[in-house]
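One structure, as structure tokens, below. Some questions next.
Note that this complex is displayed minus one protein chain, with the remaining chains in position.
Chain naming follows the written order as A, B and C, and within any one chain the residues start at number 1.
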Amino acid sequence: MLKAAVIGASGYTGAELLRILWGHPHMDVCVATAGQYAGVPIGELYPSLALHYPGKFEEYDRGVLDGCDLAFSGLPHGESMKVVADAVSAGVKVVDLSADFRLPAAEYEEWYGTAPPAPELLEEAAYGLTELCREPVSKARIVANPGCYPTATLLGLAPLAKAGFLEGTVIVDAKSGISGAGRKLTLATHFPQAADSISPYAVDGHRHLPEIWGRLEDMADEKLNVVFTPHLVPMNRGILSTMYVDLSGRDSLSNIRTLYDEAYGDEPFVCMLSPGSYPQTKAVQGSNNCQIAIDAARGGRTLVVTSVIDNLVKGASGQAVQNANIMCGLDEAAGLAGPALFP
Amino acid sequence: MLKAAVIGASGYTGAELLRILWGHPHMDVCVATAGQYAGVPIGELYPSLALHYPGKFEEYDRGVLDGCDLAFSGLPHGESMKVVADAVSAGVKVVDLSADFRLPAAEYEEWYGTAPPAPELLEEAAYGLTELCREPVSKARIVANPGCYPTATLLGLAPLAKAGFLEGTVIVDAKSGISGAGRKLTLATHFPQAADSISPYAVDGHRHLPEIWGRLEDMADEKLNVVFTPHLVPMNRGILSTMYVDLSGRDSLSNIRTLYDEAYGDEPFVCMLSPGSYPQTKAVQGSNNCQIAIDAARGGRTLVVTSVIDNLVKGASGQAVQNANIMCGLDEAAGLAGPALFP
Amino acid sequence: MLKAAVIGASGYTGAELLRILWGHPHMDVCVATAGQYAGVPIGELYPSLALHYPGKFEEYDRGVLDGCDLAFSGLPHGESMKVVADAVSAGVKVVDLSADFRLPAAEYEEWYGTAPPAPELLEEAAYGLTELCREPVSKARIVANPGCYPTATLLGLAPLAKAGFLEGTVIVDAKSGISGAGRKLTLATHFPQAADSISPYAVDGHRHLPEIWGRLEDMADEKLNVVFTPHLVPMNRGILSTMYVDLSGRDSLSNIRTLYDEAYGDEPFVCMLSPGSYPQTKAVQGSNNCQIAIDAARGGRTLVVTSVIDNLVKGASGQAVQNANIMCGLDEAAGLAGPALFP
Partner (left out) sequence: MLKAAVIGASGYTGAELLRILWGHPHMDVCVATAGQYAGVPIGELYPSLALHYPGKFEEYDRGVLDGCDLAFSGLPHGESMKVVADAVSAGVKVVDLSADFRLPAAEYEEWYGTAPPAPELLEEAAYGLTELCREPVSKARIVANPGCYPTATLLGLAPLAKAGFLEGTVIVDAKSGISGAGRKLTLATHFPQAADSISPYAVDGHRHLPEIWGRLEDMADEKLNVVFTPHLVPMNRGILSTMYVDLSGRDSLSNIRTLYDEAYGDEPFVCMLSPGSYPQTKAVQGSNNCQIAIDAARGGRTLVVTSVIDNLVKGASGQAVQNANIMCGLDEAAGLAGPALFP
């Protein structure tokens, strides 16, 4: 069994790592750290884990990485980069779930307001949208795990981007369950404010926008205008990304279906829905799966791609384990292959 | 007090009419009919109305319209047109909440698969998106009450359309609470299927599309490509319409704000949100209000308009009463002015 | 129009007072104060009120009471008693929605850990469970508005208590929507923790227990063992109280129904459901109504009483207005008579 450290384990993505790794056939969690909750029994914060993790959250110290085979960092951006540096210097492979290694230096500074990590670490970090980046991930010491919105969106648009079918404006209207906002208390995520209601937010620019925009332009090898509007939906988990692409006769719907089938036919976690079916977030709840549908809007000029993931699994901790599996030479699906919880 | 008949009162829009009219200072419900539930106490089907309507649903017969000042029809499309014809021949003004008088004949047949109502009735019916149609509504014997999605969307886009700022493709990504699907049992609206999940539907063409598309082209006096994707959101009430318009430098955001302020500054039911605020459906729950925000997406080429209503009030029964008030020469806001229920 | 001050208007009960009073035919809100939010536009905190209250929350100062006919205090316990004292000395009638005047001095200190208000004020305050206390409320300068759980529970049990049918143990298993916990952020009311889940809390003693226990013993004129277990339910509003009373052949179910019908037959806000029907919280959402059902459990020895209210209306702000109406000699139902919002 490989030994995995979960650094920053008290947030939702950290707890989800503990949940997933518990069932992993080749990895064991050797330490789970938490800042404010160091010394607190894991089962006190997460009664769902009480039977499985009888121990306590520990305090982080670079020494906890000694003897580990790999580390996951679930720390917030800004804090995470230090742990990543520790891991690299300790010779421990690391998957970073924060935003610290996802963006080029200039963009990081623009969107996060602080200097990015040491340039050489940033340079060597592999972006970990697994289906699109297996080769660099397999060789990386550092993997920057993608954001939840970018995961759903880029998986939905990659076949089009690579085929040269994206140009001009791409509209991404995304909807997220409220766990995506994390465990931190805010008025917007207070039950009486959020329940039974939907609202957009960050319309003028969300931090996941540059990640989506940049990766799309890279794949399309073209300048684009990417519009991204996130919404908060009264549900626990799940992201639905609804994407609008101008196709103006560039190709037939059935040819585009073929494009997607070829791209994802052999993927263990991506499922193309048959014509006339549309995805729902609950169908991937608790799983590492992504379900995608494509259809033409009435009139035929606009292609509508819809894509769902569980934001905490394929959008965070599940994909992190998927990347770790590849980094460690394991079966990519190890510990991740189970069905979603429905209903 | 004017006497109002509510025909088709057992569905959600019918019950909402009963709720609203109970508090109306100048209208009384003189009869409430229901097909399958004729003879059933109103309070048995809707315990929320038990103290206010101690009587029973009655069977419809054209005689029930005798002595009424006006009628509301909450019947399904196809059935409603007969009641409208009865009302006209009985000299009773009528607001039709179905789709029977919303579309030109050819489009009606295309989307509903049956012949539209008698051409002369269709011709004289006024479309009742109140804020945009006061003049024709004030003179009409028949008002076609708009669909819920069109109401949220057209209020959101009207100032742009009239200013000539719409051209090319207009994307409408709309989200609805589940009461919008009505009281009829379906798998998609069964709690365990719908709760804690979001999904798109009718991506290739929803029946509200031609209503949106046609009215927008009329206002814009231009051919458009309107894309409309509805989604089912796990909440009871509310519609959020997120709309994307290519502005490519056509005007500044602040000028566009002025456009909206001028259009809606005096409206009793439309509220423009201040810059940086975005609407949430719960803020209009149970009210006849519409809240609208406009913002530019990062990059500045795309305008994002977001608009919320309560689908059963401004999107159906509230707007029907608003239209009836105008048809009867009453204060337009009579019975409708109260605040939303929050949280 | 009478002039009403709403002190502590930024919490949920305060905002609900603003909502209700807006539609009151004989009262106007002349000032709405808030501590931390003084100076903030009301519509910014509550967009649902933006069109109705264009002003700002003001800072509290005893001078704001000058010229008022009555005051409502939505402040937390401990803070509220000072405002009540100010009101009394200014000659302004006051309804206190906090716990400060609900309990005898000794019990207040036991459950709230601080000294109760000035004994003479406490003594003169009338307990305001309206249906049971009209006489004292009509003469009072201070009304202690009941807690939400006690309102649902005492209305459910009063006819039995007065008839001498309560003895021994009375079990109260109560369920509340999450707005009952207020606007303050806590982990238990964070959406991802609370949604799609139910849990009990304060099993060993909730602050509403002495209020229920004391009033029941007063009515029954008997020592009782009252057990009260509150639960947090994933919904916005509503309380359901399920009550278990040992009847051991003390009387027939139909005689007990008669007892309830006599008690509540003329009440404007209490509705007895017919045999075989059970209440649901949504049927009273947004209304001042209470719906009650009684039934015998299989075996016939235990009576099960179920009672629902909207915690923010009949359980707080609605009942406060009902009491204020009586204190001011108005129609008790003024501003409160409308139906619930369903669905």
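Everything below uses one rule, namely that a contact is a pair of C-beta atoms (placed from the backbone, for glycine too) under 8 Å apart; a residue touches a chain by one contact, two chains touch by 3 or more.
Note that the coordinates shown come from a computational prediction; the quantities given were computed from them, not determined experimentally.
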Options A:Thr151, A:Thr242, A:Ser287 or A:Thr306, residue touching the unrepresented chain: A:Ser287
Sole contact to the chain not displayed, among A:Gly23, A:Gly39, A:Gly55 or A:Pro104: A:Gly23
Residues in subunit B touching the chain absent from view: 12, 177-179, 183, 185-187, 189-192, 194-196, 234-236
Hidden partner interface residues of subunit A, rising order: 12, 15, 18-19, 22-23, 44, 46-52, 179, 195-196, 236-237, 268-269, 271, 273, 277, 279-280, 282-287, 289, 291, 338-343
Footprint left on subunit C by the chain that the document does not show: 169, 171, 173, 175, 177, 192-193, 195-201, 203-205, 209, 225-229, 231, 233-238, 240, 242, 244, 246, 276, 278-283, 285, 293, 295-299, 301-302, 304, 306, 308, 343
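Everything that follows uses one rule, which is that only the chains that are shown with their structure count from here on.
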Rotation angle (°) superposing Cα atoms of subunit A on subunit C, nearest 5: 180
Identifier of the chain whose CA centre is least distant from the whole-structure CA centre: B
Inter-chain centre distance, subunit A versus subunit C - centres from mean C-alpha coordinates, in Å: 45
Subunit A and subunit B: spacing of chain centres that average the CA atoms, whole Å: 38
Multi-chain contact residues (two or more partners), subunit B: 195-196, 236-237, 279-280, 282-283, 285, 343
